[in-house]
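And now, chain A:
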Amino acid sequence: MNDHYPALLIISPLLLAFIVSAMAWIRKGLCYPLAVVGSGLSAWFSVQLFATVLQKGTVDYRLGGWEAPWGIGYHVDTLNGMVLMVVSVLAFINLVATRKTVAAEFPEKEGAFYTLYLLFIVGLVGMTVTGDLFNLYVLLEVASLTSYSLIALGGGRAPLASLNYLYMGTIGGCFYLLGVGYLYIMTGSLNMADVASLLPAIYSSSAVWVAFTFCLVGVGVKMAFFPLHVWLPNAYSFAPSAVGSLIAPLMTKVMVYVMIRLMISVFSIDFTFSILKIGDPMVWLSTLAIVMGATLALAQKNLKRMFCYIIVSEIGYMVGGAWLGNASGMTGAMLHILNDALMTISLFLAAGNIYYRINGLEIAQLQGLFHRMPVTMACFVATGLSIIGVPPTCGFFSKWYLITGALEAGQYGFVGALLFSSLVNVILFFRVIEVSYYGDMQHAHGHGSPSEARAEAPAIMLVPLLILSAGLVVIGIYTGTIVNTVIDPVIPAALAR
Partner candidate 1 sequence: MIWQLDLAILTLVIVTAIAAISVKDLLGCAILFGAYSFLMCLLWAIMAAVDVAFTEASVGAGVSTVFFVAAVFRTTRRTRD
Partner candidate 2 sequence: MSDLIPIIVAKYNYWLYIVLMMIGLYAMIAKNNLIKKLVGMNIFQTSIILFYVSMGCKRGGAGIPIIQHGPDAGHHVIDLANYVNPLPHVLMLTAIVVSVSTFGVAVALAIRIYQRYKTLEEDEILARLRSK
């Protein structure tokens, strides 16, 4: 059993997805419990796998029993393990937390919804765990196809946003496939480790850098990196709230992970930084992404859209950190995958709770929310502090690593952008807090209507949010341990010089 964790991680949600979709026609009531079982098993196996990796080092798994370049191999190191755990555990928490909104929004299509949900988890987990370039493409399409359908379930403008996402996403996927094709024609292999060992002989070939560029652009579209981010705000803000809090935190982070994996495991650090020399332009683009994301977030009047632009600027943090070309920057980027996933899901779950009670997310509608939903708003404030980067929340530490890395690399523009975005985040969150805390003071007289009374979200939605907010602080406190045990082993030696 122990040896099979990497496979079980994938097949437990996969098999249950099929069972759920059949159950939708036989006994509808069983769909949700089975989905919880599938997602929970996946989360449990990922925790076990991560523990195994921490104890015994990297885990390899051969699917179909064929050795690596011929068959498909899984390769799990600590970075994989961490991202796997984040993805499957957060997906599980979200599944529990959004039960009521799903039941309210799609009463007839619950079975289809949970099937797509589980398949989306399969896609993300598979992308993270795989060691094969083409397998990654197939799983990318599983995750994308399910996310198009899930987003379009939102009604209203959602189908249009989803179709635009589909066009952009397909261009991204095809560019990635082209890049893999260029690698395959030059090396004849699809396995990441095998390609990495064959590439040094042909680093000078133009096909290799073209392959890298196309992979990067493809992944960049999927992660909504700055000039390619246009699909994100519409897609995520028109999605149903249960879907927004699933896709927004996970999809983009996994794509950042894929980018880092391509940089350090397929094309080596030597190639990406010394031969290609696109580190500086990438950092400048990230700087622009951060500044533009923060500025556009200021212009938004809707809470969810504001979060979407915050995501765009956070992607800039991670991409910029990864391309700084030193160990601190890379550490910051990897750490920020974990932190940002947590922060984004808390934000979207808080927004989901608010929407559940007041049926709207315009900032002007939030008046007096502190009195009506104190717990939700407390969690919201904690998350906001983490995004701003106030110690001891985890957001502070990743930002610290990023700024250290930028100073080491002499990228003062990037430092400036990070500080600017923190400042903007202060304004953004205090604007929301001001409206929701003080907003009703002048109208308070004679407003003793029942709507002003306490109307907190149900406990099942509140407890996951509380756990996540506590997690933000706990991870902040244990940052040192995480960096030493999880991230340091995977930082390539070439970066640490």
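Following the convention adopted for this analysis, contacts are C-beta pairs under 8 Å (C-beta built on N, C-alpha and C of every residue); 3 or more make two chains touch, one makes a residue touch a chain; residues count from 1.
In picking the candidates, the idea was that all candidates are chains of the complex that A comes from, given by their letters.
Owing to the predicted nature of the structure, the values given are computational and were not obtained by experimental measurement.
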Touching partner of chain A in this complex, picked from 1 or 2: 2
List of chain A residues in touch with candidate 2 within their complex: 134, 138, 141, 145, 148-149, 152, 157, 159-160, 162-163, 166-167, 170-171, 173-174, 177-178, 181, 184-185, 190
